[in-house]
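The complex appears here minus one protein chain, its other protein chains still in place.
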Amino acid sequence: MDKIIDIDSPDEFIEEIEKIQGALPKRINANPKNVEKGLSKLVLTLIELIRKLLEKQAMRRIDAGSLSEEEIERVGETLMKLENKMQELKVIFGLKDEELNLNLGPLGDLM
Amino acid sequence: MEYVTTKSKDVTLLEILDRVLDKGVVISGDLVISLAEIDLIYVGLKVLISSVETMERLRGAPFASPMQEPK
Partner (left out) sequence: MRIYAYAVIDSNSKITAPINGLEGIGVYNISYRDIGIVVSEGEQIQDITQEHILKHEEVVEKLMESFTVLPVSFLTLFKKKDDVLLMMQEHYSDFRENLDRLRNKVEFGIKIIWPGETIKNRVIEASKKLNANVAIADNTPGKSFAMQKLEKYKIDKEFAEEADRCIALLDDFFSRFVTEKKLEKLKSDNLLLNAYYLVEKEKQGDFKEAFERAKNTPGDLKYLFSGPWPPYNFISLTKKSSSLDYLNTKDVFTKLVNNLDLTEKNII
């Protein structure tokens, strides 16, 4: 089959493609020996997912003007605490931001 | 003999990797041999290119690219 590859600037595409290939392994070995490493990444990515979604929800509502000044303040404080907690967890598990990214297909990238 | 290596070849490989490693008919389950017997594949052009390079180094000669005719 004749494959057409028509491309401008292959270097740039290689750079971008390698960026997005994702830190999360395609499959996690759930055998007892390796389970910890893979699962902690999975769990933290999940927590990060929820945190980011909460943050986004809050921003959407602030942007839409549906929160009072007091509510904005409280939401801000809560989000700040969540973010700090997340930072602590990352340090404890020795994981970096890039390692917790995940491409969710039609939802796009997590971050 | 002269081997023409172009970045386009790398791009083609990346395009192939994007498809064959994770897409198409993906079957998991008891009927399929568990990957415990094969090391986890971390996708990335660098990972695969380097395993070929390592072998070339050990052998002392470059492999012919399956996608290119030697000139």
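Points to keep in mind about this one:
For reference, chains read A and B in written order, and residue numbers begin at 1 within each chain.
Basically, a residue touches a chain if its C-beta (ideal position, glycine included) is under 8 Å from a C-beta of that chain, and two chains touch if they have at least 3 such contacts.
Every value quoted in this text rests on a predicted model; they were computed, and no experiment measured them.
For the chain that does not appear, the touching partners among the shown chains are A, B.
By the touch criterion stated above, the residues of subunit A touching the omitted chain are 1, 3-9, 12-13, 16-17, 19-20, 24-31, 38, 42, 45-46, 49, 53, 55-60, 62-63, 69, 72-80, 102-109. For subunit B, the residues touching the chain absent from view are 11-13, 15-38, 41, 48-49, 51-52, 55, 63, 66-67.
Quick note on the criterion: only the chains that are shown with their structure count from here on.
Centroids of subunit A and subunit B (each the mean of its C-alpha atoms) stand 28 Å apart.
Within the complex, the subunit A residues that touch subunit B are 3, 5, 7, 10-11, 13-14, 17-18, 21-22, 25-27, 29, 31. By the touch criterion given at the top, residues 6-8, 10-12, 14-15, 18, 21-22, 35-36, 40-46 of subunit B touch subunit A in their complex.
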